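Excluded from the complex is one protein chain; the other protein chains are retained at their positions.
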Amino acid sequence: MRYAMAIDTKKCVGCSDCVVACQVENNVPIGHCRDWVVEATSGTYPDLSLEIRSERCNHCTNAPCVRCCPTEASHIVDGGIVVVDHDECIGCKACITSCPYDARFVHPEGYVDKCTFCIHRVEKGENPACVSVCPTKCMYFGDTDDPNSEISQLLRKRKWKTLIPEAGTEPNIYYLT
Amino acid sequence: MIEEVIVSGRSNPEIDPYLHVWGWEIPFYLFIGGLVAGILFFSAVYTIRGKQDDYPTAVKFAPMFTPLLLALGLSALLLDLSHKLYFWQLYTNIRWESPMSWGAWTLMIIYPLAIVWSALWIKDVFPKWDWKFKWLEDWIEIIRQYQKYMAWALMVLSIVLGMYTGILLSAFNARPFWNTAILGPLFLTSGLSAGAALIMLLSKKEGEKRLFARIDLMLIGTELFLIIHLFMGFLAGTNVHIEAARLFLGGEFTNSFWIFVVFGGLIFPAILELLELRKIKIPHYISAILVLFGSLALRFIVVDAGQASRWLY
Amino acid sequence: MIEQIITSGKHNIGIDPVLSIWPWEVPADLFLAGLVSGLLIISTFLTLIGKRHDYPIAVKKAPIFAPFLLLIALFFLFLDLSHKMYFWQLYTNIRWTSPMSWGAWTYLFLTPLTFIWAAIHLKTAYPNWKWPYEWMENTIEYLKQYRTGLAWAILGLSLTLSMYTGILLSAFNARPIWNSAILGPLFLTSGLTSATAFILLNCPKGSNEKKLFCTVSLISLGVQTFLIIHLIMGYLSSDLAQVKAADLFLGGEFTTSFWIMIVALGTLIPAYLHVLYLKKIKVPVIIPSILILTGGFFLRYILVEAGQISHW
Partner (left out) sequence: MSKSLNRRDFIKISSLGLGGLAVANPIFDWLGGSMNSGESLQETIKRIPTYCEVCFWKCAGWTHLNEKGDIWKLTGNDNDPHCNGRLCPRGTGGVGMYYDDDRLKTPLIRTVVDGKQTYREASWNEAFDFIAKKMKKIADEHGPECIALFSHGSGGKHFGRMLKAFGSPNITAPSYAQCRGPREVGFFATFGEGIGSPERVDIRDTDCLVLIGSHIGENMHNGQVQEMSDAIDKDATIITVDPRFSTAASKSKHWLPIKPATDMALLLSWIHVIINNEWYDKKYIDKYAFGLDELKEHVKTYTPEWAYGITTIKPNVIRKTAKEMANAAPSVIIHPGRHVTWYGDDTQRLRAVAILNALLGSWGRRGGFYNPEKKKVAKLDIPKFPKPSKTWRDAFPDQYKLAGLALASGICDATIPAADRDCSFKAWIVNGTNLISTLPNQANTIEAIQNLDLMVVIDTMPMEITGYADVVLPECTYLERYDNLRISGHREPTIALRAPAAEPKYNSKSAWWMAKELADRLGLNDYFPFETEDQELDWQLKKVGSSLEEMKKIGLKKFERKYDDLYPLEGLPEYEFNTNTGKIELYSTAMEDEGYDPLPKFTAHEEPPTDFYRLIYGRAPMHTFSRTANNPNLTDLMDENKVWVNPKVAKEWDLKNNQEVWLENQDGIVTSFPIKVRVTERIRWDSVYMIHGFGHTDKRLSRAYGKGASDAELITQTKIDPVMGGTGMRVNFVTFLTEAPTKGAA
């Protein structure tokens, strides 16, 4: 089972609902966030194009943050979700430096925190908080191993890209362009 | 014009606007690791070659500092941990792929060895010293026979510790400036030259000072070569590496690196040592202190520059 | 799934489907250059620290072979050039950023010096050797007094030469296998190991020189293994291209040849044999030396081959 997320940049309006929903759902302390929204504008007035992406931890298959964690606090559970075990993390922050997407942060209580694909919801069969709140329904979550899951069909139908694939981490957040 | 802006106000402390998770603790800890590796390496090598009497400070006196230095280094590392109460988790498993893990284990092994090693020599350095307890005396005598093997073990472990400080950084492919294999040997040589400098500083015997001055010269030579090799490697790397190199060739770290680390920490002390070897009267502690300072500054700048180099926006 | 295929039928010789423009000449040249520079480093180093007389073979006898090996290396390099008539163009300018350029210049300076160095030591190795001409006799006598200066120059040049062999490859960021900064020191140490092996080959039995060079060879084999592991780890903790390149050695087509020829035969077994020798167990020194030399050559051959296959 390989969970992944697809974000349709054609529909995302950059409203940051996913950011607030994640903060509220997971009690992320104010001043920190597990996901964020990027607006990439290119061209010159009036020939412009704008791509809006909601970014978070990519739950990489070859995750540098899991490789470099000395206490195995940062580990991959089944479904490919990268989680941090709060009681095993000593806060050496090696994983923060090793993540090319800057998707981790130090929780005021000391351990390192990150997006967990809302594993407590996914285990109950629900979608992550950000996917279930997105007003433009532009975020899809599912199992890419299962060929007829919604996300697999989308990845077959649509053009997509991932963030800095050349960093070698095999990210699992796909941006439909 | 490409404009990539985070519009949802991401401002995670220590990560935005650019990464600054490792303050002064980790560079200090790496410097201490290098210094201790240098001292122990020299003292172990010269014990194996049976030269402990020709170079008393190197073999006997310098290791005295290592337990204290290691304590300092470890406390700096502990200070840096943000989840301090769980630090013992480091020793719940060995993770070969994570330099931080086998670095911690090397420290765990090297620390008692350093204490025992300095305990062995304490008698020669402080004759008046007596172990209050009887069983301690004969316990040390028993260990004395294994001194040879301990020396070998210490030599290998100090090399591993010296290399670990570099490889810890080079394992992060997310930070282009750190992601070069040359950092390992560079930090090893820098640690050895710091060790040699400290020994030069402490030693009273003229012969010893001259030997370590010559060793230090050679180490500084290799260090300079490795630094040039580092930058040539970057300039021939991918564009993120080129950008990382540009931080030092015109970017924000240019003058602080080339002036403090390269000139102040390497070239100038090398010239001083050369003059010393040519018998020109120069107070020897200047070059030693400069080398130590250069080595510390090298680590500070490498850690800061690494966190400033990035892939994304 | 991203499928990228060239549909316009591109098949340039040597480049498609897989790059193979440096077959064996270049690895042979790199190996010999490493060997020669190793020999010269050892002999000059020993002269400089005043141990000239304790180790006659290493300081005097071995360098005599150096010039000939260097010539063969240059010949291989020349063979590899496709536009042979214009090789002198190499010396029309110095291009600091290209390792090939400063490599060529080092060769230019080093070859005459190696001849002189060998000539100086010829008399001691073969006492009854007689220089055909009178003027050659006294020029050599005259040159003897500059021995230390000559030693420093040759030491510097041969160090650059051996590092050149590594850096030549690591400067290409198009080839992930080569683009690791560790290749320089790796080729330097591998050169030293093959030099010690060469010296051991023509050492008289039981001389303390042999014992010394056994330990030296053991240490440099240890360093070499460490560097190889460091090389592979460096690949694995780097970007996608290097991770995929590392697969060539961990399950790809070079796994067997790499781990057996280079690591096992080239380093571990000779090291073990050296340890046995140091423990006074009768071991004919030929075997480890030959293994080291072949291992050295294969190290370069496989790295050059694998480098050309790995791509972005």
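Read from first to last, the chains carry the letters A, B and C; within each, the first residue is number 1.
We adopt the following convention: a residue touches a chain if its C-beta (ideal position, glycine included) is under 8 Å from a C-beta of that chain, and two chains touch if they have at least 3 such contacts.
Please read all numbers here as calculations on a predicted model, not as lab measurements.
Contacts of the undrawn chain with the visible chains, over the full complex, involve A, B.
Touching residues on subunit B toward the chain that is not drawn are 1, 3, 5, 7-9, 11, 13, 85-86, 89, 92. Take subunit A: the residues that touch the chain left off the picture are 10-11, 13-17, 19-21, 23-27, 29-33, 41, 43-46, 48-52, 77, 83-88, 108-109, 111, 113, 116, 118-120, 132-138.
Here, only the chains that are shown with their structure count from here on.
Each of B-C and A-C has its own count of C-beta contacts, and the greater count is at B-C. Each chain gets one centre point, the mean of its Cα atoms, and the points for subunit A and subunit B are 37 Å apart.
The distance from the centre of subunit B to the centre of subunit C, each centre being the mean of the chain's C-alpha atoms, comes to 30 Å. Mean C-alpha position of subunit A lies 48 Å from that of subunit C. Shared contact sites, meaning residues of subunit C that touch two or more other chains, fall at 237-239.
Subunit A has residues 64, 67-68, 166-169 in contact with two or more other chains. Residues 237-243, 312 of subunit C touch subunit A in their complex. Interface residues of subunit B facing subunit C in the complex, by the touch rule stated above, are 97, 163, 167, 170-173, 179-182, 184-185, 225, 229-230, 232-233, 235-238, 241. Listing the residues of subunit A that touch subunit B in their complex gives 14, 16, 19, 31-33, 35-44, 64, 67-73, 87-94, 96-102, 104-106, 109-112, 163-164, 166-169.
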